[in-house]
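Here's a slice of the assembly, chains where they normally sit.
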């Protein structure tokens, strides 16, 4: 299912729209399992948009998960990080483990220095105090002190992964805000962005009306009269 | 078990006392399962007192959970919201689901505009960023992006519901603070409020004594000497 | 396995090093299960170091868990608290229960007044609003309103306990930071502190290098060249 990259306009749009809006659009397109439930922002940045580079971890075992192995050249965790470029998000299949971290401030700073857009982990990160001050988006289940090899062994990267029981293919578009993270299949990103931008405007207008005292009925979803008001309002904003 | 409404004085008292105190009193009355474990404040307001209006949701199914159905007049979620008045709290049987939201800022703003006292959800809400700034109490398990019909179908309102495996009857009194939310059976609200107010004062006095260096023994629970000191202290405060 | 107390220097060092570093050292020493997963700081203090005094709780039962019993002299919860002295941490085997609290601001203030170093609970605490302002380290799973006897009965203290499925022996050294809490077996504290202090310095240096644009390879872990740079940097800091 080779597809071309989403346009720059798509990415710019997705950086503005809510994940609530995006999941609604994906749901209407028949995609019901795109939200990575259970993650929360771990740094000062709670907004991420980028293309997935994936990292796959399996359970650790004493004969294989040694410090020698995980620091040797070609260890997938390190290769994946050093491959990251602008606009890319590292997505880690961490199997939901909360007793060890996938990495901490050194690895995450390296990603930031390389220009990556963010990091999404179905598991934990460490150096929480340090991360809290970083202007680099990191989503994880929680924090944990132990090193990754206490529970994980990285065995591959840029393969399909499961993250919070959601499929993430390399190249899919990840979007995160304060509600959490959603994965948009790459071939749908342009379509979703176009719809979502419009819906986000509409919902902003609806919220304004509700604040002003309008009842739900007729306003949300909008009937013809509200639609007309919206169209006028929309024109006024370009 | 028809009962009259709690008095205004009761509600005013419950707005001041701690849920820790209330659950202790309910426990002494033989009610051991009144605390809605697992919820946390999702907005800027972390204090709620009000009368339960309930909403019941069941698992979603593709042939029934359509956008047409959930936006049609009479859909229970919308009816319940539009029924809310001052001093009422919407309590949603959300079955603990963390992969979809019961609603977001539009619905919650409508509740606020109608004068409702708050919203308690055994599940998730969305538009977290927007909620964080709202001065309207919302308790939920967490946030999630997907629309409610991804996992829920509302089928009834103002029926008995289970919320965090606690029974909530329509008209019961919900109280929430930073420790969480407790449900007081309507017929016990006056009795609980009277006791709780007194106990809260006593605990404030005890804390003052402990801070001043008193040992637990004799102070907490208070013996006769401490009781006498408390009575004097209490008089001084009216 | 009687051991002498860790030195004052060890405790001072452990107050500075990261739990991430400590768990890594314990892992290298063959201790793979020392991190108390699932806890988070509940007060304004998120840094704790001290010697474990343990408290053991079992499930509550109506014929035994009465207010008379839990307030009588010699109730283990009260005895343990009143035994605490400077540099000690109360560690509570709370079986992960999230529907009741082990204690609240009165008990925690008493610990603070006695000079204790902190409190670690595999369960919940209450009076969350009050705790949030306390400058006394408290780690727990979450907050809950109900009193401890709703789910717990304290039956012993200063016996080996399981906390978050980690063994804590009386006298073990607990260290907590924003990543969570780790238990260092008493007889290993001096050794771990010595190693950890050195590793913490090295990681600070590595982070500085990574921020400056160094690749992971050769920097983390450091090769001979980086080691030499580090040694020079280290000299400059004493």
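Read from first to last, the chains carry the letters A, B and C; within each, the first residue is number 1.
Note that in this section contacts are C-beta pairs under 8 Å (C-beta built on N, C-alpha and C of every residue); 3 or more make two chains touch, one makes a residue touch a chain.
It should be emphasised that the depicted structure is a prediction, and the values quoted were computed from it without experimental measurement.
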Complete-assembly copy number [criterion: all chains share one sequence; 3 shown]: 6
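The rule is simple: only the chains that are shown with their structure count from here on.
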Approximate Å spacing (C-alpha centroids) for the pair subunit A, subunit C: 32
Subunit B residues counted as touching two or more neighbouring chains: none
Contact set on subunit C toward subunit B in their complex: 67, 71, 73, 78, 81-82, 98-101, 104-107, 109-110, 113, 126-130, 132, 142-147, 149-150
Touch list for subunit C against partner subunit A, complex: 18-20, 22-24, 27-28, 32, 34-35, 37-38, 46, 177-180, 182, 203, 206-207, 210-211, 213, 215-217, 220-221
